[in-house]
Every structure is written in structure tokens, then in C-alpha cells.
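The complex appears here minus one protein chain, its other protein chains still in place.
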Amino acid sequence: MPDLLVLDRRLIARGVERSSTMRFVFWLAPWVALLALGIYAAALCFYYGLNQTHMDNRFAFGMWIYLDLGMIAMGAGTFFTGFLVYILKQEDLKPILNSAVVVGLICYSGAVAVLMVDVGQPLRAWFTFWHPNTHSMLTEVTFCITCYLFVLILEYLPVLLRNRQLRKVPSFLVFEYQLHKLVPVLAGVGAFLSFFHQGSLGGLYGVLRGRPFAFRQGFAIWPSTFFLFILSAIAVGPSFLMLVTAMAETLTGRRLVQPSVFRKLGSISGVLLGAYVAAKALDTLVWLNITSPALGFAPWDYYAYKPFGWALLFAEIVPLGLLPAFLLILPLTARKRSWALCGAALGCGGVLLNRFVLTVQTLALPTLAFDDFLRYIPSWQEVATFAGVIAYGVIVYSLSYRYLPLFGQAKGGDKNVSVG
Amino acid sequence: MTGRRNLLIFGIGMGLAIVTGWTAFPRALYVRREQPLEFHHKTHSEKSGLTQCDSCHVLGSDGEFGGIPGLVTCAGCHAEKVGTSKSEATLVDGYIKPSRETPWLVYSRQPANVWFSHAIHTRRAGLACKDCHGTMGESDQPRIYEQNRISGYSRDIWGHSISRLGRAPHDGMTMSDCEDCHRRRNVEVGCLGCHK
Amino acid sequence: MSARYGFVIDLDRCTGCGACMMACAAENNVPPAPARATPRTGLTPMLVRKVSNGIEGTARREAFIPIACMHCGNETPCVGVCPQQAVEVDKATGIVMQMPQRCLGCRYCMTACPYHARYFNWWDPAWPVGMEKSLNPGVAVRMRGVVEKCNLCPARLHSAKEKAAAAGKKEIDPADYLPACAEACPTGAILFGNLADKNDPVFSAAHSSDAFRLLARLGTEPKVYYQSKQAWVKALAERDSDRATEAQHA
Partner (left out) sequence: MKVTRRDLLIGSAGAVAGLALTPVPWKLLNDVSIWTQNFPWIPQPAYGPVETKYSACTLCESGCGIRVRMAEKFPVGVAGVRSHPLTKGALCPLAFAAHQLNWHPRRLREVRHAGRAASWAEAQAAFQKACGEGPIAIVDGRPGRAVSSVFEAFTRKHNGSYQAVLSAESQALAPYADWSGVPVASLGYDLENARTIVSFGAPVLDGWGTPGRFTQLWSERAAGAADPQLRLIQIEPSLSRSAARAWRWVRVREGIEAQLAAGLARVLLEERLVTQPGPMPRLSLAEAAAQTGLAPEAIRDLSHTMMENRPVVVIAADGNPAIAALNVLLGAVATPGGIVRKRGEVQPHVPDDPVPESIRAMLVDSTVPWEFAAQANAEVFRFAAWDGGGDRAGWLLPAPGFLEELTDVPTSPTSALPTYAVAQNLVALPIGVQSAAQFLVKIDPTMPAVEKVIHARCGEIFRSRQGSVYGEHPIAATKVDSAQHLEEQLRKGAVWMGEPPSPGKFRCELKEWPMENRVAPATSWATAWVPPVFPALATKLYQESNLREPPAERRG
């Protein structure tokens, strides 16, 4: 125990004050427990197979895919801020960059982990690289996500290497310095990769000719959802960063970034969200009136089944699309932190709802004339596995915050209930 | 100074790994097993005057391949002990008398998910046995059967060179070997053309 | 010349006995259900579904629709989506082939199939002790965690090919290749043949006025045709709006 204390102290950067070791341990404990539970649930799935879930032949994708899509969308803030800072030279966003990298790393590694549980034969997953089917959106996703995960790790390294202890290793310093010069390039590559897989995640469902509820016309090989996903992801990415940072701020009770950064993120989010909602509405109209009828599916059929009525579509576009866009654009509300955060939350909610509709509702709706609407409730193993990933995220973020300079060298001590 | 030392240590670790990986690993990967009997293709073809493979490894009228001849064929000559070898005793007392089929270890046995038709490859494509089975027919003692500890496959499937470089044409029976041959003869078959 | 194998199933002749399902499962070494399996987690490469005209009382009519893989010939939904080429349309036969040994079990193809004709191995395949001796040598048992479906009884095509080769013929004798379900049907409702061959009975049957295909408007050109003289059965081909409004009121 004592040497744990010593180690903990040694790892914290000089001149930075963090909460007491005990307090930190208490904060982590429940999350570690949750993570353990998640690992146990995943182990069950590996050992007994996917009969541990409540997915079935008709609901072949379940909660995991939905939340993967959600997480990846939220993680979009990383590559996008990187893109803004290094490519569009928005230097003033730099302070949140490190934090953004951690968030991205968590979202992507978490998603990949869950995917490995989700597939029936993880030991053969590498076949995708050996025998890739270049026409498959999933191949695109797999390649991009894996590559981007490496990029994220490379982006994370310099942050990691600035840890007080690691700095002591001279060669590491050199390495970090070199790496740092590389970061803009990485940001560029990351942006490129992410643009693509955010898109291909959307394409995943847009190409499903056999599921007219999800099927969309598009440009070249990409259905419209491909572009909508990119747009929606980069729209709410910054919002999510706002939320995370705000959360960190409340938990640590410290100002971690300047309000100006918040406002900037907010306005970017708002504008993009507005654009997205417009595009989304247009796309919906085209689909309802042209695409779907052409495949022999009456639009109102989709919304005939409760609880997934028209309300869902409305909610996605107006209260969770237009409204947050305004909240984040209009100076009146955008200047107010609370309103801005509220807008950010709504925006994220809207995109999460969009992912839900595309993954879950698509599978719940019948295709054959003599089929019925399907129901699916995830099993505890599914929920636990995912909860484990959330816990993993919290743990990684907390550790990174405590031992690494996430928001520049934020000096000064923590105030109230602090966790970092 | 330290830099060079580190480099040295790094190199040593690397060297060790490479050497073991190329020498010890292949040995460790395969378990070596004896055939149940000392069967000599050479002796049998000389004694019986049967030189054609398919005079023992028959092809049925509807193209079904007989594989290794059953005990009945052996019993034709070995109903009683011929010679005094230990293996002879095992054959007669261990298998023929209790009429137990000989548990041969088949070097070229493909997994259950592979469908290979000898009829198609010999009759239609006109391949010779040795094109795939090499000089099996002239063997004057049974090879040791090497079985992959993980996949359970015979070593003949992967081929004897672990790197698969510079192999004899008939050394190796992996899917890519089949594909190569098909590509050379531009024979196009789908997955289920060879899988079942 | 390349064949286009398919079915023409006469729904008026189907009594829903289930012989096709049993014959299919036995031929293809499909394992029996574990205790927890349900109609939604089962393995039924050939599945007979019961449908009705939706009326209660004496006016009620019921029919049975055998559903196997439709072997779609255009924009085959499951082929494009598979990330590692575990599904392909065979050039020589038009069969949509599913390769369990290549499959990683991502189930993307299952979400892509509008006919729900693909099944996932949720459990390890298991038979009562000794029953493995009753397995068909022509077919490999699939492992847990992969997708499987109707591959049109490849084992039977294999032996047909082998027979042809042994006889020195290039083309197989059509009589030698009949999938288990078609062979098993006691009323001859399941007609199997080469849709590309004008002299084949399925060709004329598929082009008869009573023939239709399920969700034809998706444009996937399924190679399984259905046939019925009854209007309400034909109406099941497409998902029309009445049923939706029906559901609205329900």
C-alpha cells in the first residue's frame, strides 16, 4: 500500500496537484468492478458462444452494433479537432487536443473490443485482411478502424511519454520529440481514415437493398447515409468533447479550458448540425417518395408499428436536430454555458437516436408480406459487456487525466470532490 | 555508450528469437507418429506384379475412390503369417484375426470440409498419381507421420519446408496449392466445388 | 454452358407436412435443436412457413410457403456485404454459396437478406451419443459461430459430377442432381431444375401466369419461384399497403 502511494505521487507531474491517492482509488473502485463484470460477460460469450446474447437469426445485429456506431460517432471529435487544428490551423482549439485524443482512443479501442466479442469466430477475424471483399462496406470499416486505431495510439504516445517518469528515459524524449513533429501528418491521415469509416459505417446499412427501410440511393458506390454519417459525426464530435470536458470540469471542480474554446466548439457543432439536419430531411423526403416505393414498400408501413411511429422520425429531426443547432448557433444561448451544453447534449442524443433507428428499427421491421414486427431485449451479458467498455473508458480517462497533461500543464490544486 | 550496449542486447534478443523460430519451432509444432504396420509399396508391387496404383487404390464405377484397401484385401495374402517380421505378426494377430481395420495414418488426408474427387482429377484432368502423391508408390518403408499439434493436419498438407519456399511440386496440399494448379490450368471452381 | 439452378414451388400442392425440412436437415448434417433454441434461433435451411388470408372463421384459408435461400441472381444482397468472401455466386451453377469455414460470424449477410433465409450457429453442433454415426459423409458439420444456409445440396452435385467424370462425360446427368427437399416432397410441389434451360420443366413453370417471386420488386432476381392459383396467396408476394393499415388498426 505505502509504495502504491509513493508510485502514485511519483507519476503525477511536478507542480500539479491531484486528489489524494485514497480518494482516487475510491473513485476508480466501482469502475474497476464494472470492468471486471464486463470482462466476465465477454468471457461467457467466448466460452459458450453467442447464445449468451438475446440476438437471433432475425435480430442478427443487436445492442452492441448500435452502441459501436454510437461510440464511433462520438469519437469523431478527435479526428475533427485534429483536422481543425493542424490542417485548418485553428490553433486556439489546441488545449483540448490531448483530451480529444484520449476520448477518441477510448471510443475506438472500446468499439473494436466489443466487435471482437460480437463476431462468432474472432480467431478468424483476420481473414478480412487476407481475403478482403473490396465491395463490402464492412471491409472498409474494418480496415479504416484498425488503421485509425494505430494512428490514435501514435497520437496518444507523445501525450503518454510526457508522463513524469517516462520523461526520464532520454531515448523516449527523443522519440517523443520526433513523434511530435509527425503529429500533424498523423492528424491528416487520421482525418482521411475517419472520414471514410464514419461514412462506411453509414454505408453499412444504406447498401442493404434487402432492407428498404435502410436502403438509400447514393453517389458512385456510396449511399446517401455514407455522407450523412460523416456529416452527423463531425457535427456532434465537438459537442461530445464539450460534454466530456464539462464533465471533467465539474468532477475536478476546475476550469480546464477557456470558455472561448467551448464557444468555438459549440458554434462549429451548431453550424454542422444545421447542415446535417437539412441534408437528413432532404434525404428522408427522397427516400419516402422515390427510393422506398420503387422497391414495393409503402412508406407509412414502416411507421405503422408502435412504438416506432412517426414520432421517432420527428424527434430525430426537430427537437434533437434543429433545436440544438439553434441553441449552439444563436449568440443568445450559445454564450450561456448551460444552454450550449444542453444543445450539445441534445445534438449527441439526436445522432445516437439516428444510429438506433438505422440499426435496431431496420431489423425490427418486417420485409416479407407474411412477417411481423420483431422485438428484442438485450441479455445481461450484452449489457454488461458494454458497461465494461464504458468503465474502461472512464478508467483510462481518469488515469490519463491524473498522470498526463491532458489540458496543457493545468497547474493549481483541485477544489471540491475531485477525481483526476 | 549505453546506446551501443542497448543495441547489442537488442540484437542478441533478436538473434536468439530468429534462430529458435526457424529451427526449434517447426520440430515442436509437429508430433511424430509411427504407422501401425511396416507397409512397403515397393515389395508389394514387386511381389504381386501390380505396378498400377489403381489396381489396389480402386476407383468405383460411379467414380467413388476406394482409398486405402481394406483388411479384406490384405487378408487375401496375409490370412496366415508370411515371414517372421514383427509387423507381420501385428497385421495377422492384431488386425486380420480379430478383423479390425488397420488404423492407417493417411499422409494426404484432407479435412472433413474438403471434397476431392480422384475420378475428376485422374480421368478428366488426366493427372498422374505422383503429381500430387510424389514417389509414394516406390516407398520401401513407411515414413514417420507428422501431425500438426494445433490443426491436427498431416504435415504433408502444409508441405515439409516450414517457409514453403523451394518445395517440390507435389510437396504441400494446402488450398492455395490447389488454387495455383487450377489457375495454371485455368480451371474455375467456386468454393463449394472443393468444399463440402 | 453454365446452368441456373432454381426451384418452382407450387403452393397449392404444399400440405405443409415438413418432409422437405427434415430431408434437408438430415442431408446437410444440421444438428438438432438445443433445449433453449426457438424458431428465431433455429437452423432450418429449408423452412416451411404457415400463412393465412387473415380472416377468422369458416372463410379462413391457410397455405404453406417453403422458404430456402432464394439464390438471388442480381445484386445478391448477401454477397456484396460479406467482408471476407465467404459468400459467392457460382458462375457455373448460379448457386449462392455460403462457406462456413471462411465465415467469421459477423452476421452482416443475415441483416442483408430480405428473406431471412440465413441462419447462425448460436450453439456448438451436438448430437446424442453415437448419433454422429448417422451423419452424411458428403457434408462437413459446421462449427459454432458461423452463418449457414441452403447451398442446394452440394454433396449431391459433387457425386453427380464424379459420376459424370467416371463415365467420361463433361456435363452431369440432370437426373443425378436433385436437392433433398425436392426429392422428399410427397406431393411433387417442389420442382427443381435449370432455369436457363428452355427444355427443363422448371423453365416453363417459372414462366407460367401463376408463377411469382417474393419481393420481386427489390430487383434481386431470386431463382426460387412460387406458383398458386389463389389470389390471396399471390398477394403475399409483395408487401402491400393494406397489411400496413391493417397493422395500424391492430
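We call the chains A, B and C, going by the order they appear; numbering starts again at 1 in every chain.
Note that in this section contacts are C-beta pairs under 8 Å (C-beta built on N, C-alpha and C of every residue); 3 or more make two chains touch, one makes a residue touch a chain.
The structure displayed is predicted, hence computed values, not measured ones.
Colleague: Could you list, sorted by label, every displayed chain in contact with the chain left out?
Modeller: Answer for the hidden chain's contacts among shown chains: A, B, C.
Colleague: Consider the whole complex, including the chain that is not shown, and state which of C:139, C:152, C:165 or C:237 touches that chain.
Modeller: C:139
Colleague: Among A:126, A:300 or A:373, which one touches the chain that has been omitted from the display?
Modeller: Selected residue, touching the omitted chain: A:126.
Colleague: Would you write out the residues of chain C that touch the absent chain, in ascending order?
Modeller: 10, 12-13, 15-19, 21-23, 25-27, 29-30, 32-33, 37-39, 41-44, 47-50, 57-58, 60-64, 101, 124-125, 127-141, 143-144, 180, 183-184, 186-189, 228-230
Colleague: Given the full complex, what residues of chain A touch the hidden partner chain?
Modeller: Contact residues on chain A toward the absent chain are 121, 123-124, 126-127.
Colleague: State which residues belonging to chain B touch the missing partner chain.
Modeller: Given the touch definition above, chain B has residues 6, 9-18, 20-22, 25-26, 29, 60, 64-67, 111-113, 148, 150-153, 162-163 touching the missing chain.
Just so we're on the same page, only the chains that are shown with their structure count from here on.
Colleague: If every chain is a node and every touching pair an edge, decide which shape results: line, ring, star, complete or other.
Modeller: Line.
Colleague: Let me check something: if the centre of a chain is the mean of its CA atoms, which chain is farthest from chain B?
Modeller: Most remote chain from chain B, centroid-wise, comes out as A.
Colleague: Distance from the CA centroid of chain A to that of chain C, rounded to the nearest Å?
Modeller: 39
Colleague: Let me have the rounded angstrom distance from the C-alpha centre of chain A over to the C-alpha centre of chain B, please.
Modeller: 51
Colleague: Give me the residue numbers in chain C that touch at least two other chains, ranges are fine.
Modeller: Residues 102 of chain C touch two or more partner chains.
Colleague: Do you know which chain B residues sit against two or more other chains?
Modeller: none
Colleague: For chain B, which residues count as touching chain C in their complex?
Modeller: Going through chain B, the ones touching chain C are 59-64, 111-113, 115, 117, 119-120, 123-124, 188-193, 195-196.
Colleague: What does chain C use to touch chain B in their complex?
Modeller: 88, 90-93, 95, 97, 99-102, 138-141, 151, 154-155, 157-159, 161-163, 165-168, 170
Colleague: For the complex, give me every residue of chain A touching chain C.
Modeller: Touch list, chain A to chain C: 49-51, 55-61, 118-122, 124-125, 127-128, 130-133, 135-139, 142, 204, 207-212, 294-298, 300-301, 304-305, 362-363, 366-371, 373.
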